[in-house]
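Attaching a single structure in structure tokens format; questions to follow.
Removed from the display is one protein chain of the complex; every other protein chain stays in position.
Let's turn to chain A:
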Amino acid sequence: MTEYFQSLGMSYEWAWGVATIVGILLIALPLMLAVAMIIYADRKIWAAIALRRGPNVVGPFGLLQSFADGLKVFLQETIIPSSANRGLFLIAPIITFTVALMAWAVIPFNSGAILADINVGLLYILAISSLGVYGVILSGWSSNSKYPFFSAMRASAQMISYEVSIGFILIGVVLFADSFNMNDIVKAQQGHGLGFVNAFGFNLLLFPLAVMFLISALAETARAPFDLTEAESELVAGYQTEYSSMSFALFWLGEYANVLLMCALNAILFWGGWLPPVDWAPLYAVPGIIWLFAKILFFFFVFSWVKATVPRYRYDQLMRLGWKIFLPISLFWVFLISGYLMLTRYS
């Protein structure tokens, strides 16, 4: 895109700056729209599984429900508890929201369509997702209220625990792709499975990692069955109990943007990203972005499906799953994959 703006007669620096800003807007604005629609989809899927109708009043089929909710929240009064730590209380939702958007910079939407094509794309994602803890922990602490604080403690312990195993799972993918660059990871999956399936997931060595990544992604985004952070039967509404109006909406948007990000990562790391599912020439006629969106939506459906059907974990069970099952298995898998690659690829 920089070349296009250069051809309009700008110097390289200006063209780069304008191109980057346009790129950011091209990602962030559709993402916000997608978040609004995905919240609607989440409620509809959940309702369908529970044999209810779900939102069906605002707009055709209730399609505009999220916008109505957004408007309602926008018009509410912002209440700051008098004993809250004012500065941090207001910064916390901004951190959550910004961090949820930042990670999208390295998501490849098509072979060239990536905002920041950096060497360390996957590490960048890890770094940014580890920042997400701060929004939660700060909101819980600065609210100066009992339940949000409990929730913040739980959330941060949970996120840190599952980040460890996510890190090891990602190393398995990186070893196979031989790169940290997101685009290279997608390209490495071309014809990976049996010579014609474009997915790491069809590799017997990587399939267990794909399953573990999906479950860890649920835990990392604090979705059901790991939504202990907002266990309404114990903690009112979790770390966002004291928030109202736009500051609450930012948490809400950030949470769903994170869920979409995790779905996108599932698609990119294990199921071929913007590549069509099968390495067959006519399928490449469909733009890559459509394949990627189809995969993201499929994983979002899985997320909603899980949310609607699986009961909540107990806290000790959550910790056991993270530390005693996922961590040893993923650690062993790093060893297994590197051994396999040493035998086959590098000998």
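Observations on the model:
Throughout what follows, a residue touches a chain if its C-beta (ideal position, glycine included) is under 8 Å from a C-beta of that chain, and two chains touch if they have at least 3 such contacts; residues count from 1.
One rule holds for everything that comes next: contacts and distances are computed from a predicted model.
Note on the omitted subunit: UniProt lists it as "NADH-quinone oxidoreductase subunit J", one of the names in "Heme/copper-type cytochrome/quinol oxidase subunit 3", "ABC transporter permease", "Putative xanthine dehydrogenase YagS FAD-binding subunit" or "NADH-quinone oxidoreductase subunit J".
The hidden chain makes contact, of the residues A:134, A:207, A:293 or A:315, with A:134.
Touch with the chain that is not drawn comes from one residue among A:156, A:203 or A:216, which is A:156. Seen from chain A, the chain kept out of the figure touches residues 13, 85, 88, 118-120, 123-124, 126-127, 130-131, 133-134, 137-138, 141, 153, 156, 160, 163, 180, 316-317, 320.
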